[in-house]
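Mind having a look at this structure? Questions to follow.
For this view, one protein chain was removed and the others were kept in their places.
Right after this comes subunit A.
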Amino acid sequence: MANLLELRNVSKIYTRGLTHAHPTVALRDMSLTLKDDEPTILTVAGESGSGKTTLAMLLLGFIDPTMGEILYKGRNITSLTGAERLAYRREVQAVFQDPFAVFNPFYTVDHLLTVPIRQFKLARSKVQARSLMEEALTAVGLRPEDVLGRFPHQLSGGQRQRINVARALLLRPRLLIADEPVSMVDASLRANILETLRNLQRDYGVSIIYITHDLTTAYHIAKSIIVLYRGSVMEAGDVDAVIKSPQHPYTQLLVDSIPWPNLDQRWGEHPIIARESGSTGSSDACPFMSRCPKAMDICKARPPLYQITASQVAACYLYDKQPELVAERLSELLPA
């Protein structure tokens, strides 16, 4: 069975300076497979600087990996040409985080929707184009007459973000990369956008990579989760298991900081060890070591993934009695 998208040991390293190159590892040795016939929703979670957006950029082909390769239907995406490239561009769509930054302020929002229609020749007439636009806008809960013909500054953040989702919907993609799609949207609309995304997966067979720092929405929409920290996988597995019983100290900190809308479930009492400096220490150490309350001497060497249950792994020496899992096989234990 062909894989829709496959990451093979992908790393992305940014370097700074010419003579004293100072490398920043944005993503380290990531392997991931998305199957064509099993549409799923995979969450990639982590705080700022964890490499979430780098991963999105790599998948979208906006940047090239430093090491490893990214395959789309078996073909390396850097070598796609002509019709194949066009198909890849159409079938892999994105929704970005900031609904304020993605619009060109000189055009009405129609522009954002008509460009893809024209580019991919989705409509034969203006009337058909218009009805496609209206259909997509209605699907995300907007009144077409409210938004069409308006300029971005006349719309609220929530409206703009839903226009972005509508734009992606318009193209009937195979894979949607949603980079923090609801972080700037009202809570009451969040539910609607997330439901739209889930229906997209269920009804149209679109796989979704949901990139977020918000574990509450991740828990509700996704089947599986990968927790990143400074470019490395900390914990991964079934979303229920990871959020209800986090094993890695970093995931525990994340879950502990979720502001649950529940008065009896307060923020944890543990003080947060702030990461204020950019100093990483040794690049071979566990990236979380400097903030980890359970850091040990052994953590100075990077821990491999240990398989805790059939569908949960953590990169932490606390679980070194468990069998190791090679990074390449990570996708096999993520439930579809």
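Structural remarks
Note that in this section a contact is a pair of C-beta atoms (placed from the backbone, for glycine too) under 8 Å apart; a residue touches a chain by one contact, two chains touch by 3 or more; residues count from 1.
Keep this in mind: contacts and distances are computed from a predicted model.
Missing from the rendering is one chain, named in UniProt as "Dipeptide/oligopeptide/nickel ABC transporter ATP-binding protein" (options: "2-hydroxyacyl-CoA dehydratase", "Cell shape-determining protein MreC", "2-oxoisovalerate dehydrogenase subunit alpha" or "Dipeptide/oligopeptide/nickel ABC transporter ATP-binding protein"). The residue from A:I13, A:A87, A:A123 or A:I258 that touches the chain not shown here is A:I258. Only one of A:N3, A:T108, A:S183 or A:S290 touches the absent chain when the whole complex is considered: A:S183. Interface note for the absent chain: among A:L42, A:L58, A:A94 or A:L215, the touching residue is A:L215. Where subunit A meets the chain that is not shown, the touching residues are 46-49, 141-143, 146, 156-159, 183-192, 194-195, 198, 213-217, 219-221, 240, 243-244, 253-254, 257-263, 266-267, 272, 274, 276.
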